[in-house]
Each structure stands twice: as C-alpha cells, then as structure tokens.
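Just below is one structure, and these are the notes that go with it.
Only one protein chain is missing from this complex, and each of the others stays in its spot.
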Amino acid sequence: MMKSYEELREVIDKKNRGLRDKVMSLEDAIGLIQDGDHVASGGCHYSKTAMAAVWEMIRQKKRDITYSRSIASTEGDLLLVAGVVKRVVSSWFSPGVTWGVSRVMRHYTQNKIAEFEEWSHMSLGLRYRAGAMGIPFIPARAMMGSDLFPRLSDIKEMECPFTGEKLALIPALNPDVAIIHAQRCDAYGNVQLDGLPFMDKDIALAANKVIVTTERIVSNDQIRRAPDRTAIGFFCVDAVVEVPYGCLPHECYGQYEPAFKHMDYYVKLMMGRGPDGVKEYLDEYVYAPANWNEYIEKIGFKNILDATIEGRGIYND
Amino acid sequence: MMKSYEELREVIDKKNRGLRDKVMSLEDAIGLIQDGDHVASGGCHYSKTAMAAVWEMIRQKKRDITYSRSIASTEGDLLLVAGVVKRVVSSWFSPGVTWGVSRVMRHYTQNKIAEFEEWSHMSLGLRYRAGAMGIPFIPARAMMGSDLFPRLSDIKEMECPFTGEKLALIPALNPDVAIIHAQRCDAYGNVQLDGLPFMDKDIALAANKVIVTTERIVSNDQIRRAPDRTAIGFFCVDAVVEVPYGCLPHECYGQYEPAFKHMDYYVKLMMGRGPDGVKEYLDEYVYAPANWNEYIEKIGFKNILDATIEGRGIYND
Amino acid sequence: MTKLDYNTAELVAIMSARFLEDGKIVFGGAGMPLISCILAQKLHAPTLTILFEGGVIGPDIQIGKLPPSTNEQRAARRANMLLSITDILLLQQRGYVDYGFLGGAQIDQYGNLNSSFIGDPDNPKVRLPGTGGANDIASLASKILVAMHHEKKRFVEKVDFITTPGYLQGGTSRKDAGLLAGGIYKVITHLGIFGFEKESKRMCLETLHPGATIEEVEERTGFEMIIPDKIEYTKAPTEKELTILRELDPDKRYTTPKAE
Partner (left out) sequence: MTKLDYNTAELVAIMSARFLEDGKIVFGGAGMPLISCILAQKLHAPTLTILFEGGVIGPDIQIGKLPPSTNEQRAARRANMLLSITDILLLQQRGYVDYGFLGGAQIDQYGNLNSSFIGDPDNPKVRLPGTGGANDIASLASKILVAMHHEKKRFVEKVDFITTPGYLQGGTSRKDAGLLAGGIYKVITHLGIFGFEKESKRMCLETLHPGATIEEVEERTGFEMIIPDKIEYTKAPTEKELTILRELDPDKRYTTPKAE
C-alpha cells in the first residue's frame, strides 16, 4: 500500500521548483486535481478551510476523491453529498461541537455509501509529518490498546530496539494534492501564515502537489523582508490563487471569524433534511453562482462585515 | 544507555511549570547545571551561541560536562581548555571554515584527553527532535554505509515493516540542560526568536532543564500580542537571564554580527600557541572580568558598534 | 448555613475544578471543561495553564465569548504561544500535560471511553464524530478527568468501541498494551467522584456528592460499581465557587443539564 521511497522521489523529482510565477485562476488550479486523488486540506474544523478550493472541486465534478483533514466540518458534508468524496480520513467529522453530529456523515457512513477512516488527531498529524520528512513512519505512544488500531490497515506495532518498549508505528501519508488557504503568499508560492498553524506546513511538504489559495498575493520583496515568517516554501507549491474571503463561511485567523448566521442556516438545513437539504444548499450556493465572488455576495454583506470586525479584532488588544 | 520512558516522564513531572517569574542572575541560572551533566547549546557555529552561559560555566568550574551542539566553534575550545568538558557531541568542531582546523580540538582529541563524538548534522538534529517528541528514535535515510555509524554506540538499523527498506534509527537525545540565547523573552520564559531558528526549539523541548539568556526581557503582554512568534514556551523554561550582547564575540541575528576583530585575535592566539594561548585568553577574558559587562567592555566599543551596525543592518533592506 | 441551590451540571463543573492544581497544565476542551479550568484559575490555581488541542497555550478567554471549538481564533486570544496541532499534542508525549479533560458517549468499568460508534462498529446504530484528540490525550496526559452525567446507558459494562483507552481490560492490560504513562484519574458525575481500584483497575466510588445515594449510583450504573465499606461525602459547592461559576457562564449556556 505504501509507495516505495524511489517512487516517492520520482514524483518530486519531476516537479519544476524554479522561483517562477505560479499565479492562476481557481479553475486552472483545481484542474490540477485528478479523479481518484487523495486531497489533504489545511486548517482544522471550521478554521482556515480551503473552502474556495472545495467549492471549485464540487463545481468541476471531481470523483472518487479521498479527503483527509485533521478535523472535517461542513465542507466534508458538501463533498460527500456532491459525490466528490468516497473516503474521509480524519479524527473528527461534524460541523462543530455546538451543532451536533452531522446527519450527512451519519447517512453516508451508516449506509456504507462512503467511508470515514478514523485516526487520532495526533496520529493523523504524524502521518503528514512522516510524509513531509520522507520517512515511512514515526513511532508514537498513542493509538495502542484502542479499537481504532485494529480497524486501520496501515498502522503497526513494534518493540523498541533501544528500550524494549512497545511503540505504535504511524505510517507516512503523502497526499496527491494539498489544498491550503493562507493569509498571504507571493506569486512564487512563498506562504506566510498568521495565528494557529494547524498542520499546514507538514501537509504541504507531504503532498506531491500543493494548491494555495490566499487572501492576498504580496510581493516577493515583502516575503524576503521577513523570511522567518515563511511557513511553506515556493519550491513545493504548484498553484497560487488569490481568493479573498476564501474560507467563508468558515474563519481565517486575523481576517474574519465564521459567518455564524450562515453556518446556523446551513446546519439547520443539513440537520433538518439531511442530504436533501445539502443538495438544495449546493444548488443555491455552489452551482448557481457564476463565480466565487458571487457566492460570497450571497452570504451577505452584513454577515461578512460582522465576521471581519470580529476576525481582525484579535489584533485590537 | 537510553532512559526508559517512565524515567523521562518522572523528570518532567517534577518541574514546576506554572506561569511564574523565572528571572534570575547569570550566576544562579548556571548554578542549575551540575557536574557530569549533558549540556546542549542552541544556535550553530558562531551564531546565537549562548556565550554568556558558557563563560559562566567556566567561571563556576563545572566538570565532566558533555557538550552537544549542531556545530561547535570557539566556545568548544574554551570549554575544553578550561577543563569543563570531557566529551563534545557535534557534527563539526572548529572556529570557522576560513579559520582552519581548531588546534585545541586536535590537541584534546588526538591525545585522548577529551572525546569528539561525531554525528551528521541532520542526525544530531533528529536526536534532539526525537527527544522533544518523547519517542526513543526517528528513522532516517542517512548515516548508513558510512564509517560514522559503527563508531556510535547508540544508533541502530532496521528493515522497515512497511516498505522493507533499510532505515537508520536515530536515537533520542534528552540533554540534562539546554542553554539557549534569544533575541527576546518574557519573565515567564516565553521565547521569541528572529531569523535563523537553528535547532533551538527541539533542544529546549528535549532538555530536562532550560536556561535562557536573552538580549532583553519583554513584557508578557508583548508576547501575547504575537503568540505565533513564540518559539519556546514558558512551561519548559527554568531560568531567564537578561544578558545584552550575550553571544559576543559570536553573532546574534538582527542584533549584531560577530566581533570579527576579536575572533581574529582569538584564533591567532589559539592557532599559534594551542591550549596555552587559550589559557591566556581565559585568564584575561573569562576569569579576570568582574562580570559579563566588564568582559563585553574589554571586547571594545568600536568592535561592538561595528558588529551592531552590521547585525541590525539586515533589517535595512 | 442555608442550603445552596445548584443544578447537576454546575455541581460537576465545580467538582472537576477542585482537582486542577496550581502550577499545572490542563488540556481544556470546549464547553463545560473550559468553564471548570477557568473556575480553578479564579479559585485556587492562578498559574494553571490551559491548552487547547487546536494549538493554543495559555490563552486569555473573554467571558461571554467562550470559543465554541478549540480550533478557532477565539480560543487563541492573547495566548502565550500557538503551536501546530501535532506539536501541541506531542507536548503530552513529552510529559508536559498534567490533566486531560474528557467526556464520551459511553464509559465502562475500566474507564474506557467511546466516541466513535453506538452498536456494532461494522453496522453501527450511530456513527459518532470520532476521537479528535481524545485518544492521544487519554494515552499520554498524566491524569485524565472524565466529567459525565451519570446515566445507565452511558455507564456500561463494556463500551461498544474503545476510542479512548482507560485501563482497557483492567489489571496491567493498559501498560501491557504499551501505554506507559497516564491513565484515568477521576470520573466526576453528578452523583459522586469515582476512582479505580489499584490492582483490578475497576471503577470504584470515592465520595458521594451531598444528597446522592448509593442506590442511585447503582441504579444509574450498568456494571457492578465497587462501593467502599465506609461512605465518604464530597464537600458541597461553596457560595464562592457558585458565584464565580455563574459569573463565567451567566446564561448557563454550558452549565445547564442536558435532558436525559
């Protein structure tokens, strides 16, 4: 199941990693994803979700995608109901603690239409990290003894040759594509992140292709003035797309909080009518708009302004 | 040789990790180091060396210390000649490429007065990282096949249970004490670093005690305004000491470049007269001054001003 | 002394807070656990540090703006440090986290928790959202506190699925499985405080909350709870505890008992 080191190297070897302009349209960027790919998503839960990328994946009718993320929220529902995703690899999957258990997740998994492969939060993080480091596994002291362990095909146990202790071996994950949303990024793909870093760095290095959506594209000069802030280097990035409000209705640290009213509206629809409710939502918010800006406009100016005031407010203290 | 996980946990368990004031004198901070300890040092080569800590270790006549660092420079000479260090664990040990091979290092190792245990740069980094992660090893694809490998008692090889590939297992290193120099730090030990991060974060988490010397102590409020800049958390720090110019004659990113004239002077003494030259240096620059500020004064105002202008000049672009 | 009035959720929040010592580090979840942690800080543990698994160390949570999740910027406000999720969870593996604060759909006599499946995992009645960081926290934090409403359907002999390891099959089975650190420290319900017998690792009553009875505990527990010969009682919530708790959650958003 796991690729050999030589196969992994071959993929990276073929990438053009020159310091060159990678700015493109959302359509072209998502065009890099192929049916059947494993797509890993940055952020966590309803924070820093690469929502514009997810939205465009749905519009492009991607199929048989495996979707992995530290915690999947409403974007996971959308991907399932749209028929894009067959398997979700995550540690937790529902809109949010206060909104209850996703009826879509339950419908798709309980009826075996899709799979939800459950890893602990840390072990999923270590999977990306091992992938980022170019090693087949990282040992860990969690997962053992639980019923999660025997349900996973790729995890192993060993006796530590140094201490004799039992260790879980958490296997590397090298996604085909990473979709990551950034506060800022230059045209070459140098990404600078603010606030909560989630698993974004490891995901970008672990993936074979990296698509970055960003609140704004800044000059390379600006990046070079604070190179210690660069979290993801240009060399692994394949596409840079400027998408203001690219996480809505989820949040982007320092830029905007979630559009809570829209989230409440969505959750009510989803919990009330299950997949059918989500289909209605997809029609109105994903398929109907001519482009991302039209989608944002539908979320509503007041919602967005409120979210923005709260979001940037973290710098008021 | 490697401690069991339960022993490691016991040490950390005993640390007081409350959010409390840890500011103390250089004397008291270095007093936390015991004879026989393994002391790991942050920075690399002649950058961000915790020189004030090294200087005070010599004055306090520490003995039988194992000293580890990514690359050891002139501070390694001083520690050997002063009789503080018995074993250096590093990937490279000499003042700097342009200054040739340390005569002190050669004298002490060739005459078997002290040991220089050589690891590759990355594998020493992985040793600290495994220590920081609380795991006994990290697999890697370097070191194998070389003659470095069989000289090391703690490194092992295994066949990967996922891919069948051969892997080197790089053993965790949990130093007794880490000495780290920072651009700024609050009274609780929240450390923010600028520029090159070296291995400082991993060393701090791997060590059982952490002594931070810092160019300045800033308020906790200032730290909290940019928590994404905190590189080392207060919880692992045991001592905070304000020592302006605490790396001299080495450099501190964004603050000062090396005092090159003083470095040239030292190297000439060391290369010309070997350990005897260094003894003379120790008398004049380590033992004679009443305190760190007097030592700095002896390096000379013009030297320091030049180094400062160049050092902060990186922000001029 | 007049008898103070409080609901069962408030009782659990206060009892939990009492276990959090000063100078320690606690993984606070969203909701009630977070309220308990802040309560402890205000009462007896001013240098207690709260972590969130979203990557937050030592935040300064605004009363009235409690974060609904631990992975968002409200949880990060005025933190001392922000870390990647993987790194903050690894702090536990290094031994830096004293307390984990967990709940679950089910707990069993050995303290194992289930937050994955109700019914047969291969054909579940309910697929739950999953472990999040709970498996890691229970495997690695030094002392786990479990705060739950005491109900028979939740206190079961054997959980349908061990998402989050307690003492597994009891005895030495937790260590034998490779889990060398931590373990379930206390289970805090609206009826009492429960610990685990030293050898067998079976759940046992430690103290009964004022007003609760052994009968009620037994009635609401789906396995044989070990009851000591001499019953000790928990000290009732004080006026100070209740006053501060209610300042933290004035609308009782997090301290209203859920309907059974």
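Just so it is clear, A, B and C label the chains in written order, and each chain counts residues from 1 on its own.
Keep this in mind: contacts are C-beta pairs under 8 Å (C-beta built on N, C-alpha and C of every residue); 3 or more make two chains touch, one makes a residue touch a chain.
This is a predicted model, so every value here is computed, not measured.
Although one chain is omitted from the display, it touches the following shown chains in the full assembly: A, B.
Checked against the full complex, the one of A:Ile135, A:Leu282 or A:Ile299 touching the unshown chain is A:Ile135. Only one of the listed residues, A:Arg9, A:Lys61, A:Lys268 or A:Lys298, touches the absent chain: A:Arg9. Per the touch definition above, the residue from B:Met2, B:Met24, B:Leu196 or B:Met271 contacting the chain not shown is B:Leu196.
Touch with the chain omitted from the figure is made, among B:Met2, B:Met122 or B:Val286, by B:Met122. Residues of chain A that touch the chain left out of the display are 5-6, 8-9, 11-13, 16-20, 132-135, 188, 190, 205, 220, 223-225, 227-228, 230, 233-236.
Of the residues in chain B, those that touch the hidden partner chain are 44-47, 70-71, 90-94, 96-98, 101-102, 105-106, 109-110, 116, 118, 120-123, 125-126, 128-129, 140-148, 151, 157, 165-168, 195-202, 251, 253-254, 257-258, 311, 314, 317.
Here is the rule we use: only the chains that are shown with their structure count from here on.
Chain centres defined as mean CA positions place A nearest to the mean of all protein CA atoms.
Chain C has its Cα centroid 40 Å from the Cα centroid of chain B.
One simple way to say how far apart two chains are is to compare their mean CA positions; for chain A and chain B this gives 37 Å.
For chain A, the set of residues that touch two or more other chains comprises 140-141, 165, 167, 195-197, 317. Shared interface positions of chain C, defined as residues touching 2 or more other chains, are 56, 76, 78, 82-83, 90, 93, 140, 180-181.
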